[in-house]
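Every protein chain but one is kept in place in this view of the complex.
Let's turn to subunit A:
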Amino acid sequence: MAALTREETEALIQEVLEVYPEQARKDRAKHLAVNDQSLEKSNKCITSNRKSQPGVMTIRGCAYAGSFGVVWSPVKDMIHISHGPVGCGQYARGGRRSYYIGITGVNAFVGMDFTSDFQEKDIVFGGDKKLAKIMNEIEELFPLNKGITVQSECPIGLIGDDIEAVAKKANKEIGKPVVPVRCEGFRGVSQSLGHHLANDSIRDWVLDPAENKHNDFVGTPYDVAILGDYNIGGDAWSSRILLEEMGLRVIAQWSGDGTLPEMELTPKVKLNLLHCYRSVNYITRHMEEKYGIPWIEYNFFGPTKIAESLRAIAALFDDKIKEGAERVIARYKAEYEAVIAKYRPRLEGKTVMLFVGGLRPRHTIGAYEDLGMKVIGTGYEFAHNDDYDRTIKEMGNATLLYDDVTGYEFEEFVKKLQPDLIGSGVKEKYIFQKMGFPFRQMHSWDYSGPYHGYDGFAIFARDMDMTLNNPCWKQIKAPWKTEESTNTEVAASA
């Protein structure tokens, strides 16, 4: 379908908004916008990070999801207790595909679910005693853990348990870091606050107490840390090899395949590299202020953006690294050109609509463009203004921006824009597949990955082609409803 003009896109937004009652319409109108590249600041066109309207189907998660699910759970050598009723931890377990190396249950604990399993009596009489008991049990059963985090679920805040006191006491008893996180689900408007709370807990309970630890660490001028890469399907690994090949030394990964000692060492790096700006910018700003570590955002989706990012990172180091960056780009050139030569003809000119969390709606645009595809609509679940500032430049003019899109709006936009591919989460997946649209689940790469780096790009291209050009999409309509059969029927009856 041809791209819409600015007026047409504006009319589409108005049309979609019409069904809402007046007040809801007024509120939702602020979250839908037509992209205008000439704008410097997103707050001129779109409002974000506001409470969702009651009664509409939002795609957002909660603060617990942001802290436990996103930031903390991939730290593999710590045990993360979902403190509260069993459901939150159980349903959050294993869905994220954050890969790690280690023996599960012995020295790595990512795939496991630890919960305090609150019962009625814990709500009535408080759960602090139970929590203290759990800490001792964990020490006995899993002695190789490096530390414990306590991720509060909603009831903890409601009944006013003092998890900080329990954590301090346990810390003295077992001699390992115990991190209480006040990430009750009802806090904030989305998982974004959970990221912030998790960042703050890392600052207060991990980085500050570790200041006098690891004094035997020998640094080099090329030490860097990868921040905000959660190793979905191995993403962090395919990013890390590029950085190492150009001569940098990656001493910490946050938090995909990450460990507690790595986190404690991070203040000793020379540069922090940020992939997911939204979820870790708080702690990097803190490290910049306290330890004087500069930071830079990078984007490892698609060869164009990778080359741009590698050069931008190298520019902050000496000539050796700059040469290294050029060497890496040259080394993979034949590989990615072959990928583009193979898939671009199959994907050229196809349109994509995205709706993901806080980074991919803008970061993957470059990768789609490398394949000749066009992103015609994008939006975030939990982005803030600064994310949209960064998005405006990446998106084409007159494309659609939707913040915290509701189920209804998303369906209507898709019906009108008729994209060739939709990339969003698992809750949207089956709706759109039943509507006959090729769909990729872009949170956990639809059980594929990695997508970062040059190696990841090959998989990304294959997956997009595999989904989009799958013959099954031609079979969605019932045979008697296709144009062909109607025509023959008409012909037969004539």
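The rule is short, and it goes like this: a residue touches a chain if its C-beta (ideal position, glycine included) is under 8 Å from a C-beta of that chain, and two chains touch if they have at least 3 such contacts; residues count from 1.
As a convention for this text, contacts and distances are computed from a predicted model.
Colleague: Select, from "Protein NifT", "Aspartyl/glutamyl-tRNA(Asn/Gln) amidotransferase subunit B", "ABC transporter ATP-binding protein" or "Protein translocase subunit SecD", the UniProt-recorded name of the complex's unshown chain.
Modeller: UniProt protein name of the non-displayed chain: "Protein NifT".
Colleague: Using the definition of touch stated at the top, determine which of A:216, A:289 or A:319 touches the missing chain.
Modeller: A:289
Colleague: Of the residues A:107, A:304 or A:385, I need the one that contacts the missing chain.
Modeller: Within the whole complex, the residue contacting the unshown chain is A:385.
Colleague: Across the whole complex, list the residues on subunit A that are touched by the chain not included here.
Modeller: Residues of subunit A in contact with the hidden chain: 41, 49, 196, 282, 285, 288-289, 292, 384-386, 389.
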